[in-house]
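Only one protein chain is missing; all other protein chains are in place.
Entry: chain A
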Amino acid sequence: MATIASGALVNLEELVQSSPHFKHGISLRVIGKLQDYDVETAVAVIVDRNASLKVDTQHLNINLRIGSIFQFIGELLLEPDHEAILKARVGRNIDGMDLNLYRQSLQLLRDFQAGR
């Protein structure tokens, strides 16, 4: 079995064109509230604070409920107009996650990794 790429932890607000994570094919892990979902295309839109991201959920078998918080792992695809879409390979409902604790802990985790 080939080694699978880990989804780098990013906040949606950090996913801007100048970010090192804004690259075609890069593996990411994101979280956000489900704002929109198109049943025909299986494309969802998640939002976190002032940022949003399209997520292709066609390979997932989960119940996507508008307003719930979801976590997705997948590969970022950059479309010709530079719009990004995450092709999700894993997704889960994370309603109940303490998002403030998540953000603070993510920063501690990054500081820890940077100090290694």
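In the analysis below, a contact is a pair of C-beta atoms (placed from the backbone, for glycine too) under 8 Å apart; a residue touches a chain by one contact, two chains touch by 3 or more; residues count from 1.
What we mean here is this: contacts and distances are computed from a predicted model.
**Q** Which one, "Signal recognition particle receptor subunit beta", "Alkylglycerone-phosphate synthase", "IL22 protein" or "CST complex subunit STN1", is the UniProt name for the chain you do not see?
**A** The missing chain's protein name, per its UniProt entry, is "CST complex subunit STN1".
**Q** Please pick, from A:Leu9, A:Val45 or A:Leu77, the residue that touches the omitted chain in the full complex.
**A** Checking each option in A:Leu9, A:Val45 or A:Leu77, the one touching the absent chain turns out to be A:Leu9.
**Q** So that we can see where the missing chain sits, which residues of chain A does it touch?
**A** 1, 3-9, 29, 60, 62, 71, 73, 89-92, 94-98, 101-102, 105, 108-109, 112-113, 116
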